[in-house]
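All protein chains of the complex are present and in place, except for one that has been dropped.
So, subunit A:
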């Protein structure tokens, strides 16, 4: 889900005047192609997950989902998300604030760096941390001496996830904050508000929907992250396997039904995220329409 598209469907787009719109046949063909493609590429695979998951009956499904390893993978995933998303929220707000409100040297470098996690392959993102904190890495010997585990443990997974999902919130907030400018904040200052008061009472309420949207996207990616986490996790069953990794292991062991059953859990998490996302989009579109 690198890079996100926000769809604000307006009435205007669907009511095009007759002289610039296409003939009914072309419209039907275009819509047909879009739906067919969507069905083949998105809906069919999605449906097949559930079909495969229930192929060997409901009991097998329940057993695979309630398997201790699956439960621990789910717990680990949620734990990672609970740490990585709040961290990125704080970093994202701070970065967006710095970029949109101040003039400083190296601003463009910072903007480019924020995009870096989108640009590099997730595998490399994971490898960076292995090279830094792994046994043969830069800090490896020192960490081993002090008995601190980062690679093949929760801290490594959280680090990799945080790295990969960092751009979502900052990227969402920067254009929003830039568009809003500093006038309201200056008004607040002239009325006697200090730095933090301005932030809590003026800046944050103005970007809340954008922020929430960024958090949701960040969350969606954090739940599903595979590449980077796969490199740093070490695939220790019941300990360092997140849901996506657990699915891969099950699949590689030919336990197809079980792997699809666990995959369906991930799909459900994604669906919840999508629903919340649509709600937020609807709400923020409503707010935009008001302004």
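Please note the rule applied: contacts are C-beta pairs under 8 Å (C-beta built on N, C-alpha and C of every residue); 3 or more make two chains touch, one makes a residue touch a chain; residues count from 1.
Quick note on the criterion: contacts and distances are computed from a predicted model.
K.L.:
Given the options "Outer membrane receptor for ferrienterochelin and colicins", "Septum site-determining protein MinD", "Acyl carrier protein" or "Sulfate/thiosulfate import ATP-binding protein CysA", which would UniProt use as the protein name of the unshown chain?
P.N.:
Checked against "Outer membrane receptor for ferrienterochelin and colicins", "Septum site-determining protein MinD", "Acyl carrier protein" or "Sulfate/thiosulfate import ATP-binding protein CysA": the hidden chain maps to "Sulfate/thiosulfate import ATP-binding protein CysA".
K.L.:
For a quick check of understanding: of A:187, A:236 or A:279, which residue touches the chain that isn't displayed?
P.N.:
The single option touching the absent chain is A:187.
K.L.:
Residues of subunit A in contact with the chain that isn't shown?
P.N.:
Against the missing chain, subunit A presents residues 183-184, 186-194, 197, 201-202, 205-206, 290-291.
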